[in-house]
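Note that this complex is displayed minus one protein chain, with the remaining chains in position.
In order of appearance the chains are A, B and C, and numbering begins at 1 in each one.
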Amino acid sequence: MTEQINVVAQEVPGFTRAELEQAGVLLSSVEGLYNWARGGSVWPLTFGLACCAIEMIASATSRFDIARFGSEVFRPSPRQADLMIVSGTVTKKMAPQVVRIYNQMPEPKWVIAMGACAISGGPFKQGYNVLKGIDRYLPVDVYLPGCPPRPEAVLQALNYLQEKILNIRIEQDPAFTAGRRQYPVPRFTGTDLEPPYNPEVWRPPANPNTEPARPKKAATA
Amino acid sequence: MSAAAATAAASYSLVRQPAMETGLLEVSMGPHHPSTHGVFRMDVRLDGETVVALKPVFGYLHRNHEKLAEGMSYLASMPFTDRLDYFNSMTNNWAYALAAEQLLPIEVPERAQYLRVIMAELTRLVNHTSLVGFFLNDLGALGTPLLYAFRERERILDLFEQASGARMMCNYFRFGGLRCDVPEGWLARARAVVDAFPRFLDEFEKLLCENEIVLARTQRVGVLSGAQAVNAGITGPMLRASGVNYDLRKVDRYGIYERFAFRVPLGSAGDCYDRFMIRLLEMRESLKILDAALRDIPTGPVMGNAPRVFKPAASETYGRVESPKGELGFYLIADGTTKPYRYRVRPPSFINLTVLEDLCVGHTIADAVVILGSVDIVLGEVDR
Amino acid sequence: MSTPAWHEPVLQQFPAVRWDGAARALIVPPELARAVAEWLTQPDHGAWDFCSNVTGVDYLPREVKEKSKRPDGTEEIVVRTEPGSLQVVYHLYSVAQRSGPLVLKQVVPRQAPAAVSLTPVWRSCELQEREVYDLFGVSFEGHPDLRRILMWDEFTGHPMRKDYAEPQDYEWEPTPHGDVLEKHRRGKVIIA
Partner (left out) sequence: MTQTLLNLLAIAVPLAVGFASLFAFTTWLERKILARIQNRIGPNRISLPFTRFRRLFGLIQPAADGLKMLAKEDIVPRDADKLLHLLAPILSLVPPMMVLCLLPLELPYATAGMRALQAAALDNAVLLFFAITSLNTLAVFMAGWASRNKYSLLGGMRAVAQMVSYEIPLVLSAAVVIMAAGGMNAQAIVEAQRAQWFIFTPWGLAAFLIFFIASLAETNRSPFDLPEAESEIIAGYFTEYSGFKFALFFLGEYLAIFAVSGLAVTLFLGGGAGPWVAAYPALSCVWFLAKIFALIFVMIWLRGTLPRLRVDQLMGFAWKFLLPLSLLNLFVAAAALKLAKPWLSWPVGALVLYGAAVALSRSHRADAAPRTYSYAE
């Protein structure tokens, strides 16, 4: 499946006839053109959370220059941005704002979870005010590990995202099938956020109480 | 109510302030705003463009640093200190190492002392150049000064990377010395960076210091008097811009700073321009220290005879250094175990924000952004 | 490290203030705190014009075992419960005289802890006392703006207290840290 899509989007001369018939020549070329356009012009949101934000800024500077990929237009308003780079620790106090900003972005929109904190909470995972990964509330397109990731890694994440965009089938694109994706903004409660995660985008891992993992430690404890 | 007042009230109802007869506009700047340097929020009340009241709101990056540190061994907190003020991991390391070394006295070898000074002063260069860049960004200079600053920053980060293995989060200091010696040829490369730096500073100063718009935008904006600054616990370049001669490198003489000849630049007006200039001038003095330190550095080990398990007796200590942002202190209470009973960071940029409202009220919203920029905050440290 | 005897004039002036030699700190009763602070800022009393660091420390109630001799000469182990306390610690410096630190502590009970705000004396306490209020639950009398600062307004509890039970919202992961394992064993899951 994915291989075929690669063919559609990138190499017209190597197009198979079956593919053409299936999708229709016009449709596939429009799709390819459109994916080319939105892949080549990914405008990130000026949105820094923590340490990673500095490396995100560094990726826009002279040595690394994200502008080469057409992405130096950091838009301060979410209305004009395509990509949200969640760069750093998302605290519980900040999580509702992050979701809100995501809701304000127009479709099609993408999310890169940059750094260990945005992916899972990172070194601060055990904190009482730290969200254990932004993917609990938002659909993440590219996970970029590191603490913090180097600017080169930011560029690579952008390249991965562009490749992903090139391979999207419009009829399967949530940006077109579901209207603007707006996710519930978590509310503050006494100690935590409510809801603790968004079941549409994240499922908790299996209950570890039922897992027979680490029997040795259990025995000693 | 007259007709004019009625129209005025009707027009203000558009911005959803039905209760306010005075027509103030409440704007919540942040936590996502291009100029709050992270996730900081200012609840601003505006009369036209003039700030009438400003309330800072913190905590959007409160990552429970102190609580986490109380649950782990002393040394395990070292990488977390990197992430406090993520521009200045080296000075953060040093402040923590300094506090811990007061708990359990360990001799730091000579070479390590020199390397600590070198790293700290390089960090100061990194911080001050970046700050000046961000400050100009807040003034509306579309990134060019920032990119020039980051170009120089990259050169210093290369040095950090060669020494410690990481660009930003160096985790280079240890109780009683440094994690490892610098690689061969590092000192020569550092020398090259330090020698090339004044040229960049000349260029930068030529670009910025006499720029008519910079002068007009920063002079007499956000004036802070010396007495007010001391009372509000302001430290670092911001305090010295108000004319108070208080540099911990001179006052506490920690490390081996008494061996270096350097001067402390002092401002006179205490406005944004002074805060900006003091940082530029401090970089020149840092270069003097670096110059001497790179010349005099001896050979030898970089790690003292630190105990394998760091287990100080029950005691309390407060260690502080002159971080580029101000006085960075660590207050540790040991209870005889391998973990600190209480671990507290005294964050300079957090306390420097105490006077933010006083500085901003009466100025325009554009000035508020500039004043915040001149305070030089990093949210990792403000909220911890 | 020998500390100069900055505290001695204070002890002479205020007999109710104690000196804790182990922690090298002045223990000031809350009701006296304002007076002591104002006295300390005077130029001829040390000119302590700069309050650098303000924080709280939580001491849980604990059982102390003490040996005591009975009149008949035999030893007896007495178990005494020491009440817990919350301390508010102030680190004072003098910019004018370049001296310091002088450590001031207000000790308040863990139940209904109420200290006196020193913000009117040293403005630098403003945000830090708010932080102590937020994270330790010490209320400060005379503070101009005592609200939560780091946590959200609806938050209940004071997370920096030693007995604070964190919400157990970890994902399970194999980890070598004994403490984390212990936490997993105790509370574990969180999300059903």
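Throughout what follows, contacts are C-beta pairs under 8 Å (C-beta built on N, C-alpha and C of every residue); 3 or more make two chains touch, one makes a residue touch a chain.
On a predicted model such as this, the values are computed, not experimentally measured, just so you know.
A.B. asks: Just to confirm, in the complete assembly, which displayed chains does the hidden chain contact?
C.D. replies: Its contacts among the visible chains are A, B.
A.B. asks: Considering the complete complex, identify which of B:H33, B:R116 or B:R153 is in touch with the unshown chain.
C.D. replies: Touching the chain that is not displayed is residue B:H33.
A.B. asks: Using the document's contact rule, name the residues of subunit B that touch the chain not shown here.
C.D. replies: 14-15, 25-27, 33-35, 46, 49, 136-144, 147-148, 151, 209-217, 219, 245, 250, 263-269, 273-274, 277-278, 281, 364-367, 369
A.B. asks: Where does subunit A touch the missing chain, residue by residue?
C.D. replies: Here the touching residues of subunit A are 10-12, 29, 32-34, 36-41, 46, 61-62, 65, 67-70, 72, 75-77, 79-80, 82, 104, 106-108, 175, 180.
Methods note: only the chains that are shown with their structure count from here on.
A.B. asks: Would you kindly tell me how far, in whole Å, the mean C-alpha position of subunit B lies from that of subunit A?
C.D. replies: One centre to the other, that is 31 Å.
A.B. asks: Taking each residue of subunit B in turn, which ones touch at least two of the other chains?
C.D. replies: Counting only residues that touch two or more other chains, subunit B contributes 59, 62, 64, 67, 71, 383.
A.B. asks: Scan subunit C for residues touching two or more other chains and write them down.
C.D. replies: Where subunit C meets two or more other chains at a single residue, that happens at 150-152, 159.
A.B. asks: Taking the complex as given, what residues does subunit B use to touch subunit C?
C.D. replies: Against subunit C, the touching part of subunit B is residues 58-59, 62, 64, 66-67, 71-72, 102, 228, 230-235, 244, 246, 251, 314-316, 318, 320, 327, 329, 331, 333, 341-342, 344, 346, 350-351, 353-355, 383.
A.B. asks: Write out the stretch or stretches of subunit C touching subunit A in their complex.
C.D. replies: 150-157, 159, 164, 166-167, 169-172, 174, 180-185, 188-192
A.B. asks: Per the contact definition, I'd like the list of subunit C residues that touch subunit B in the complex.
C.D. replies: 1, 22-25, 49-53, 55, 57-58, 89, 91, 95, 98, 101, 103, 122-128, 148-152, 159-160, 179
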